[in-house]
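One structure coming up, written as structure tokens, with questions to follow.
A single protein chain has been omitted; all remaining protein chains appear in their positions.
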Amino acid sequence: MGFLSEVLGNLGIGEQQALMFALLLPFFPLLLIVNRRIRERGRPPLRPIPGYAELQEYLGEATESGRSAHVSMGTGGIGTGATAESLAALNVLEHVAAQAAATGLDVVATVSDPSLWPVAQDVVREARVAQGYPESNDPGCVRFVSSDKVAYAAGVMDILGHEDVSCNVMVGSFGDEFLLISEVGARNGLRQVGGTTSPQILPFVYPSMDQTLIGEEIFAAGAYLLGKTSHLASLAVQDWLRSAIILTILIGILVRSLA
Amino acid sequence: MSEVFAVWIAAILTLMVYSYLLADNPLYRLAQHLFVGSSVGYAVVVVVHNVLRPWLFAPLLEDATANWPYFLPLLLGLLLLTKARGSSAWLGNSSLAFLFGVGAALAIGGALLGSFLPQIQASWVSVLPGSAGGGPAAANNILLALGTIGTLSYFYFTMGVRKGPGSGFVRVSSTVGRWVLLITFGAIFGNRVMAYVSLLIERIYFLLGDWLGLVG
Amino acid sequence: MCDTPHPAGITECTQCGARLLPLGVSPSEVPLEPLRPAEQSTPSREDEGAVVEESDLGEGEIGEDVGVAEKVGDGTGPPWLRKLEATPVGGLAEEAAGAEKLERGELPDWLELPPDFDEMLSEAALIADEEGVAAAQIPPWLEALRPEPEEGVEEPAQAAGPTEAAGLLRGIRGTLGIEPILAISRRSVPVEPVAPSTAAQERAELFGAVVREPARPGVMIAQRRRVETLAASSARWMMYLILAAAAVVPILLGSRWSETNMTVTGGTTAMYEAIEGLPQGAVVLVSHDYDPGVAGEMIPQARVVLNHLLERGAQVISVSLTPEGARLSRRVLDEVGASHGYAEGEGYQTLGYVVGVEAGPRAVVEALATAGWSDLVGGAEDIALIVEFAGAPEYLRLWLEQVQGPYGIPMVAGVSATADPFARPYYRNEASRQLMGLMTGLVGAAEYELLSGEAGPALAGMDSQSVVHVAIVLLILVGNVAYFGGRLRGRKSG
Partner (left out) sequence: MRRIGRAVSVGLRRSLPMAMAMAIGSLMLLDFFFDEAHINALGGFFLESTVIIVAFALLLGLLNVLTVHLRRIIKREGGWIYSIALVSIALIVIIAGIPGPESAGVTWIFDHIQFPLQAATFSLLAFFVATAAYRGLRVRSLEALAFVLTAVIVLIGQVPVGRYLGEFVPALKDWILNVPSTAGVRGIIIGVALGTIATGVRVLMGFDRPYTSERDSTQ
């Protein structure tokens, strides 16, 4: 043990880093194994998440009413620590854009971090091209509002209040601006689905949203909405590791208590 | 004179925003558009002067041969600009790939180092009165552990859905988690209200003090 | 990822399962269930049905929704109809349907003109049922948290909750129930391929499916924007007025009740002691990571802590991860510095704005270590304490993850109340003691002012804060009284 830590120390790896490594490593092989297993044996059953089921309905309603859907992709971007949340938002946008392109629904997606704008633009364009639309960017479809979070909220509040939106989807990394936007949505009687990862926003997601996605549920968008195998696999891996963590916590408590 | 004028402008803009409380109205919309516009302009100014100039242009202009690596972000940045047009957008894929690569690593590293590891270690608490430092502390620690485990298992996606060896545990544990989550949300609700009220008080001080001069 | 070569047309790598198609979704990949013609949608629904069915085996507590979805797999009609066959046991949907039927007699004559009106009405009732289904799919504990429509507000008929079938909404639903007629009449429109291209045809078919698909609840909300009644607006104005009065009156009166009635929390005391314990001339890195949105809380905090730091004779290096924070903190610094007779560069200096991505905090510390931005600091180890003012949790996280963790520098934080629940686990964390002290919001600043014996704006605002909190608690009480009153009334009349 002492020898091992010495070797690691020479490599510039501290105890903390080694522990991190041990926590990270299982993800890679497990993801591959579970991915293959799902492809061979079929999908695992998923706990129902009403937010994703209802999103479908709300989009249908928006289409039928001839009004548009708004997707807020949060105030995080890519190339930062919020990349994972932004990817979840992109998965949701991919789903909404595909639906919209197929049915002629108008979609407005708004971003706050400029790094997310080109990616969102690509996702929407791809969805439209897949349905036979000409390859072009509609500047009004994916909008950069402002990199200032409160200004972003102000801009989105204006869109919700004055453009013919019937459905508001908010997934991504959010701060207090979430409540500003969602309250205006609720006041205008919009159908709202949303969620974020920050614990301090979640209590306010309920009163103003019709359907909520709590915490890590937003990362499941790719599995629930798009049915991607690798995303399903990653949910299964997360569950395996969740069990492992619970076990680790229990063992740690035992050791600490008896020490 | 100009100071008084400035305070008046700020006060009027503040009141324009508050007019939204009565109803959505043109004054409010004007204020919000001004806000969005100025924030975008400000962001551009800051980015050009605080990022692009010192981090990119200065090193390249000073000594391009010594600072040759900076041609990489310059190239990737310029390629990213092709995303403005749909037909040439694929040129910018590499720039986005760069951002996603860095972002993925930062997300993983940050989550491991900042949340995962410390929080797991923090949940290793003693549940025996002897080593925890008294009966109440031990009781709290038991609640802490149960709450953490319960909240964690509330989020199971694929386990406990079908009847199996662990489904009973998941069901019971996620029920505990639901309660803990609700209590947590209640607590956070209280906290957030406090934050918002503080902001309101700050604005009231501005309006009553700086503008009207009613309070010192 | 593997490098296996693939022929064109293969969508996923045979070796590693990676997608080979563009992310832009091709129609075959997207589950567009509700948009397909009802007959064809049976297989596509299978996945969803299977999922729910399986969940049924283990989960007794989701009772209602599972009971509904259970039948999805075995019926023959379109999925939405099959859903309806299993009308939920809960009385909610029945209540809604009942409300729908009651309205029938009240409809004006011109509305009853269509010959197949009965059919439509029953459809409308079914829609109401389906809404009940939708409502039941929400876990009950979430449902319990959903707000109710304000009394007197004409809310759109939402698939939200049981109570909406009562009160004012009844009327709305009665009129709206007619709207499906408009949609249904479109059913007869023949679906023609509008263009030779397959994609266009596919689109046309999908459109046709949408049109053909019998009225879904969506039609119910295809309505004008909600226009608030005067009663509802004035109820809201009343609440706003109460809140504004609660905040303004104590300030105007200049009351000082809080100063004598305040407790100081452990986190603030710990922070005070950490700073009190600094040796003379210790180098302290202060980061101002907030924007004007949280300035109301953060500036009083920064003011009192900086004051204390300069009093202790610490050397303050100030940075900011937000451009606004740099500007806001400069004002505070100059003000506090001047009160101690310092000019910039003597007892404190500012490095300004450092870009607030992960590069930020690390860059600061690494630059201190290598380039030596300051004569005082040779490296990270020379920093005695980091004081972080975090308006949002992500900034605190950056410092903890990128600096405190790797370099092990002691750190205290003043956070906005919003960031507090996020920060608290780090303060509570006895294993690694990531935060030595933690103060929260305007109250934290007031506590600190009390500890350091310098009454300032935070203490002065405390009375307002108290009264507003009491006002909000009263609003919650009134809301509940109204809710239970409404329920009692509903029980009597129903």
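The letters A, B and C name the chains in turn, as written, and every chain counts its residues from 1.
Assume a residue touches a chain if its C-beta (ideal position, glycine included) is under 8 Å from a C-beta of that chain, and two chains touch if they have at least 3 such contacts.
Predicted model, so just to flag it, every value in this text is computed and none were measured.
Partners of the chain left out, restricted to shown chains and counted across the full complex, are A, B, C.
In the complete complex, the residue from B:23, B:66, B:81 or B:172 that touches the missing chain is B:81.
In the full complex, chain C touches the hidden chain at residues 1, 17-19, 22-24, 140-141, 143-148, 150, 236, 239-240, 242-244, 247, 257-258, 261-263, 265-266, 291-296, 323-324, 327, 355, 357-359, 362-363, 366, 417, 420-422, 424-425, 428, 441, 443, 462-463, 465-466, 468-473, 475-476, 478-480, 483. Although one chain is not displayed, chain B still touches it through residues 6-7, 9-11, 13-14, 17-18, 20-21, 29-52, 55-56, 69-70, 72-74, 76-78, 80-81, 83-84, 87, 89-91, 93-113, 115-116, 119-120, 122-123, 140, 143-152, 154-155, 177-194, 196-197, 199-200, 202-203, 206.
The chain not shown here touches chain A at positions 11-14, 17, 20-21, 24, 27-28, 31-32, 35, 77, 79, 83-85, 87-88, 90, 111, 113-115, 117-119, 122-123, 125-126, 129-130, 135, 139-140, 142-148, 150-151, 153-154, 158, 162, 176, 179-180, 183, 197, 199, 202-204, 206-208, 214-216, 218-220, 222, 230-231, 234-235, 237-238, 241-242, 245.
The definition used in the following text is that only the chains that are shown with their structure count from here on.
Taken as a graph of touching chains, this assembly is fully connected, with contact between every pair of chains.
Rounded to a whole number, the gap between the C-alpha centres of chain A and chain C is 13 angstrom. Between the Cα centres of chain A and chain B there is a gap of 14 Å. Along chain C, residues 51, 54-55, 293, 358, 397, 401, 405, 418, 420-421 each make contact with two or more other chains.
Of all residues in chain A, those that touch two or more other chains are 16, 45-47, 79-82, 122, 125, 148, 150, 176, 199-200, 206.
Within the complex formed with chain A, the residues of chain C that make contact are 12, 16-19, 22-27, 29-35, 47-48, 50-52, 54-55, 62, 65, 69, 134, 137-139, 142, 145-147, 155-156, 158-160, 183, 197, 199-200, 202-203, 206-207, 210, 216-219, 221-223, 225-226, 291-293, 357-358, 392-394, 397-398, 401, 405, 418-422.
On the chain C side of its complex with chain B, the touching residues are 51, 54-55, 57-59, 61, 141, 233, 237, 240, 243, 247-248, 251-252, 254, 293-297, 299, 323, 352-353, 355, 358, 397, 400-402, 405-406, 416-418, 420-421, 425-426, 428-432, 434, 440-443, 457, 461, 464-465, 468-469, 472. Chain A contributes residues 16, 32, 35-36, 39, 43, 45-48, 50, 53-54, 56-57, 60-67, 79-82, 94-95, 97-99, 102-104, 122-123, 125-127, 129-132, 148-150, 166, 175-176, 186, 188-189, 191, 198-200, 206-208, 210-212, 225-230 to its touches with chain C in the complex.
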